[in-house]
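Here it is, the structure in full.
Removed: one protein chain of the complex. Kept in place: all other protein chains.
Presenting chain A:
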């Protein structure tokens, strides 16, 4: 292995990973908001609301993320909507993440005992108060493992946006490989950076899981 290559390319790879982190944070925040909202809508008794929210999760879980990214970046300009690579990336990743999150949130709410809804109703809680103060807080701990999984795969999936001209970690690695022709070194280091990021994520979620377990 040629360590001088690693020394030379590392700053560029690290710069790329900053973009990966930025994309991941945006995706997680927007995807979570979207996921919680759609998860709640999917539990609606209103058939139209149920149908629309189900259509969304069906489409975004049923097609490849790469295709969705291509559609937003290459397809939308044909409809008169020009998105920068960054915006197309965030839009595609968040919509995709939101669809998976919605199913996770819905499952979490369904796992809560019916008696909790009844107790809240008997005490006069309205729907929003019941969800925010009683039901959702109880799902947090149960949702941590599946959400942790989802966020880790989301972090890795950001590598797909390298194909729509976003310069993040994967794209930086490809560029460095193209200039140095040293695939072993470049991709090995890149892999290490991804591993480091996912490990931090995993550790964070296991701490969170312990914190939220106090009442069980």
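Here is the rule we go by: a residue touches a chain if its C-beta (ideal position, glycine included) is under 8 Å from a C-beta of that chain, and two chains touch if they have at least 3 such contacts; residues count from 1.
Just so we're on the same page, contacts and distances are computed from a predicted model.
Enquirer: Assuming one chain is omitted from the figure, identify its UniProt name from "Electron transfer flavoprotein subunit beta", "NADH-quinone oxidoreductase subunit H", "Arginine ABC transporter ATP-binding protein" or "Acyl carrier protein".
Expert: Spelling it out: the chain absent from the display is recorded in UniProt as "Arginine ABC transporter ATP-binding protein".
Enquirer: Just one of A:84, A:111 or A:129 touches the chain that is missing; which is it?
Expert: Result: among the candidates, A:129 touches the missing chain.
Enquirer: Using the definition of touch stated at the top, determine which of A:46, A:63, A:82 or A:116 touches the missing chain.
Expert: Final answer for the missing-chain contact: A:116.
Enquirer: Out of A:37, A:138 or A:202, point to the residue that touches the absent chain in the complete complex.
Expert: Of the candidates A:37, A:138 or A:202, A:138 is in touch with the missing chain.
Enquirer: What residue numbers in chain A mark contact with the hidden partner chain?
Expert: Chain A touches the chain not shown through residues 113, 115-116, 118-119, 121-126, 129, 133-134, 137-138, 214-216.
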